[in-house]
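Comments concern the structure below.
Presenting subunit A:
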Amino acid sequence: MQYLSPNTVEDAVQLLASRTGECRVLAGGTDLLVRLRSGMTEPDSVLDIKRIDELRRITREDGGWRIGAAVPGAEMSENADLVSDWPGVVEAVGLIGSTQIQGRATMAGNLCNASPAADSVPALVAADAVARVAGPDGVRDVAVFDVPDGPGKTSLGRDEFITSIFLPARPARSGDAYLRFIPRTEMDIAVVGCAVSLTLDAAGTCTAARVALGAVGPKVIAVKEAADILTGSIIDAATLDRVAQACSAAANPIDDKRGTADYRKHVAGVLARRATAIAKTRAGGAA
Partner candidate 1 sequence: MVQVKVFGSLTSATDGRSEVNIDASTLRELLDGLAEQYPAIKPQLERGISVAIDGKVYNDSWFTPIHEDSEVVLLARLKGG
Partner candidate 2 sequence: MSKIHVTTTINGDPTEYLCEAEDTLLDVLRDRLGMTGSKEGCGTGDCGACSITVDGRLVCACLMLGAEAEGREIGTIEGMAKGDTLHPLQQKFIEHAALQCGICTPGILVAAKSLLERNPDPTEEEARYWLAGNLCRCTGYDKIIRAVLDAAQDMREAS
């Protein structure tokens, strides 16, 4: 195996394009190293993107935020302005693994690992985030929802990699939240994850909403029915019930070692109700 550590995006693209054999992009490495260690993946080379300065930055852009692909979760949690704008997204990233994992794991890596249970992905989908992808043909932007294709698979080309993720500007009175269910209080993979992002008008009526579920299908699920129920509502108890039902119905999970399908469907609704309530409060709505 070869270790490559380019200093620019251009060099990285060129290295990726010129490699024969399998090359894996190394960001935080908290998934990749586990795979390397267990022999699940045996690439011919790894390409470390952490030496590319621009990928290590969190920057404001067009009223939103651009998060470099090599930014570890801990740096996001320490950025008070980012937390204030997108608390749900930062919470979701912050739930990935331990404090130690937070020192390394990146949001882009969490996305590209393409685990159906990735914590940050539902939050990013709810946030309508956009991934910037570099490749031999230049740079393109792609909705985060369209990046994962299924367990362990992404829509990225062989020579492409994500350089950053963009969180759009927020209208006033917006809030987001992410909740996941795990058996312990920490250190587990999500059994179910649910993210809600919404905006209220001055009267407290929801004007826009996005709801996404994780770990209940081969990839993240955007629950349009739930968003539709929220939009135009004042998010009262009856609305929360309907959101919960819509999310349970939209969930399409399997039985596995982490939970049964029935359990996951039920909990998807429970989390949707709770996450919606939190997002509403964050948007300035009455509790």
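The candidate set was assembled so that all candidates are chains of the complex that A comes from, given by their letters.
The rule we apply is simple: a residue touches a chain if its C-beta (ideal position, glycine included) is under 8 Å from a C-beta of that chain, and two chains touch if they have at least 3 such contacts; residues count from 1.
Just so we're clear, the structure is a prediction, and the values are computed from it rather than from any experiment.
Here subunit A is shown alone, and of the candidates 1 or 2 it touches 2 within this complex. The touching residues of subunit A, counted against candidate 2 in their complex, run 1-3, 5, 26, 29-30, 33-34, 36-38, 45-46, 48, 50, 72, 74, 97-101, 103-104, 185-187.
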